[in-house]
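Only a single protein chain was left out; the remaining protein chains are all shown in position.
Up next, chain A:
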């Protein structure tokens, strides 16, 4: 994100700015801090790298030696890598992974879109429409975050059963939406509040009603916030095992349930698990890389002076 700052500054360069930027760079960059950051990054990444390496090793190797030994063997020209695990994970077993993969998408996409849509509308209401009891209601919504989702599982499930929607995707979509809404509303509300009041007033004078203001003024300015929350919610739902397991059944189980099963009831199938984990990881990585370009700072630059 460092690249965003120079572009806005370059519009009207002033003599003091370059100097300040230099000072800031000097104050912020420090060889010790950099070393520490690198060390932390390495420690952080090691388990993932280990898993990645493992997923490409033959089953027997995995059982007999650690993943780090692979580098020595590879240097000696031995064939230490194979795609066998991925084949087993994707196509090998009785129920193949593709179905679960599709389920994961069917679960995740609505579970991201529903809360974002509702939260955007609610946040706009809380931020820009005056109504009685607004502050109390907002605090109440925000306070809902203190309720642990584990507590709500049983009441929710019995409610679904009495509604007759148990065993469908609706239970999972609704549950994820319910759990996501308090934070989503709070986050988006804060972003909306940062939009200068005069901008909304200008739109009102220009003839826009709330709907027009929402779609033509607010939404474009909120793109970074929506992208940020979208990624957050996507990762959360994609990686969720608890809700999927409790609320769903065999037809709705996503990838995570399958991967948990891959480990085997006796915990013996590590080689397939590692491959499965990476298959499931690919999607969030793609989503993140695709959406991160919307993390643009300074969306409001130029709107108001000072």
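Note that a contact is a pair of C-beta atoms (placed from the backbone, for glycine too) under 8 Å apart; a residue touches a chain by one contact, two chains touch by 3 or more; residues count from 1.
Note that in this section contacts and distances are computed from a predicted model.
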Chain not present in the shown complex, as UniProt names it (candidates "3-phenylpropionate/cinnamic acid dioxygenase, small subunit", "Sn-glycerol-3-phosphate ABC transporter ATP-binding protein UgpC", "Multiple sugar transport system permease protein" or "MBOAT family protein"): "Sn-glycerol-3-phosphate ABC transporter ATP-binding protein UgpC"
Residue among A:106, A:144, A:202 or A:281 touching the omitted chain: A:202
Touch with the omitted chain, as defined above, among A:121, A:147 or A:304: A:304
Contacting the left-out chain in the complete assembly, out of A:89, A:217 or A:277: A:217
Residues belonging to chain A that touch the chain removed from view: 8, 11-12, 196, 198-199, 201-209, 212, 216-217, 220-221, 298-306
